[in-house]
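First the structure, then my questions, so here it is.
A protein chain is absent from this complex, but the other protein chains hold their places.
Note that the chains are named A and B in the order they appear, and that numbering of residues resets to 1 at the start of each chain.
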Amino acid sequence: MHPITTVHYMALSAALLLIGTVGVLTRRNIVVVLMSIELILNAVNINLVAFSRAFGADHVHGQVFAIFVIADAVAETAVALGILIALFRNKETVQADEIDLLKW
Amino acid sequence: MLIDTVFFYIFAAMTLLGGILTITRRNPVHSAISLIVSLLGVAGLYLLQKAEFLFAVQIILYVGGIMVLFLFVIMLVNLDAAAKEHEFSGQWPVALAAVAAVAAVAGWFLYHGRSAFHIAAPAYGVIAAGGAGNTERVADSLFQDYLLPFEIASILLLVAVVGSVIMAKKRI
Partner (left out) sequence: MNFLDLIWLIPLFPLFGALLMLLAGKRLDPQPASDVAVAPGVEPDGGALAHDHAHPNAPLKFLIGLICPGTILLSFLLSAGAVWQLSGLPHKVHQVIQFSWIAGLPFHLANGQMGTFQADWGFLLDPLSSVMILVVTGVGFLIHVYSVGYMAHDNGYYRFFGYLNLFVFFMLMLVLANNYLLLFVGWEGVGLCSYLLIGFYYHKKSAADAGKKAFIVNRIGDSGFILGMLLMMSVLGTLRFTGVATALHSGQFTAETAGFGVLSAMALLLFIGATGKSAQIPLYVWLPDAMEGPTPVSALIHAATMVTAGVYMVARSAPLFQLTPATSSIVAIIGAGTAIFAASIALVQNDIKRVLAYSTVSQLGYMFLALGVGAYWVAIFHLFTHAFFKALLFLCSGSVIHSLGGEQDMRCMGGLKNKIPITHWTMWVGAVAIAGIPGLAGFFSKDEILWQAYSSPLGSKTLWVVGLATAAMTAFYMWRLMYLTFYGKSRVKPEVEAHIHESPRSMTVPLTVLAIGSVLAGWLGTPKLWNLPQFFRAFENWLAPMFGAGEAVREAAHDASTEWGLMGLSVLIAIAGIALARYLYNTRPEIPGRIQASAGPVYKVLYNKWYIDELYDFLFVNGLGKGGGRVCGAFDRDVVDGGVNGAGWLTRFSASVSMWWDTWIVDGAVRLGSFFVKMLSYPVCILQTGRVQTYALFVVLGVLAIFGYYATR
């Protein structure tokens, strides 16, 4: 077996990102869509950490970036779920298809 | 290092499988649990990349915080009705085709450029003199080079707190 290079991590990141994208585009349940977004963010983190490692053990910029991404993901999730709850209170539904008011 | 490769594939499989399960389970709780599995896999991958701080943060924050939050919200939102609805939206063929195309193109890019990302592989297990571990290095970087983004991130979190409280209130 060939050693795991950065490209492997990139491929894994791409695959996870695309899985997350499929989830965002396809699932009707908004909670699952939010979870798919988490998958996307995690894919990005994997990429960041892989590249950070590729530049050497001292090179931690990528990891710091990844921390910020996590912090951002946290904030975003909190607010998104708050919006979801507000939406659920008004519309009694968490299906993305049924929330289509902002159109002509 | 064979063990690295093996663990890599184990954690990679965990991540990917968890991800696939997340997006395909009808029951959102199952999706959440699958996501937890995926996140744990990602944490393992962090560990393999010698990002121990991040590994810990991932587990504590992501799994312990966000996923719990998710689970609470799933409980709040009516599950029974959601369980009987269609799972996938009407555009799933198009979405799948587009993503497959992007995957094909991205795969082609990666394959053609696989030699471009050769960065000198550092020696594993070399602990630098001075005994600075990963966490110390991260802390150094975070509080010196990236202090401003750190503060801004804290404001971001404050905003998120306020925002989510207000969003979830019945009467603002």
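Here, a contact is a pair of C-beta atoms (placed from the backbone, for glycine too) under 8 Å apart; a residue touches a chain by one contact, two chains touch by 3 or more.
On a predicted model such as this, the values are computed, not experimentally measured, just so you know.
For the chain left out of this panel, the touching residue among B:M75, B:V94 or B:L147 is B:V94. For chain B, the residues touching the chain absent from view are 89, 91, 94-95, 98-99, 101-102, 105-106, 108-109.
What chain A contributes to its contact with the hidden chain is residues 21, 24-26, 33, 96-97, 99-104.
Keep in mind that, in the parts below, only the chains that are shown with their structure count from here on.
In whole angstrom, the spacing between the mean C-alpha positions of chain A and chain B is 6. Residues 1-2, 4-5, 8, 12, 15-16, 19-20, 22-23, 25, 28, 31-32, 35, 38-39, 42, 45-46, 49-51, 53-54, 57-58, 61-62, 65-66, 69-70, 73-74, 76-78, 81-82, 85-92, 95-96, 98-99, 102-103, 106-107, 110, 114, 117-119, 121-122, 126, 128, 134, 137-138, 141-142, 145-146, 149, 153, 156-157, 159-161, 163-168, 170 of chain B are the ones that touch chain A when the two sit in their complex.
Residues of chain A that touch chain B in their complex: 1, 3-12, 14-16, 18-23, 25-29, 31-32, 34-36, 38-39, 42, 45-46, 49-50, 52-58, 60-61, 63-64, 66-68, 70-79, 81-86, 88-89, 92-97.
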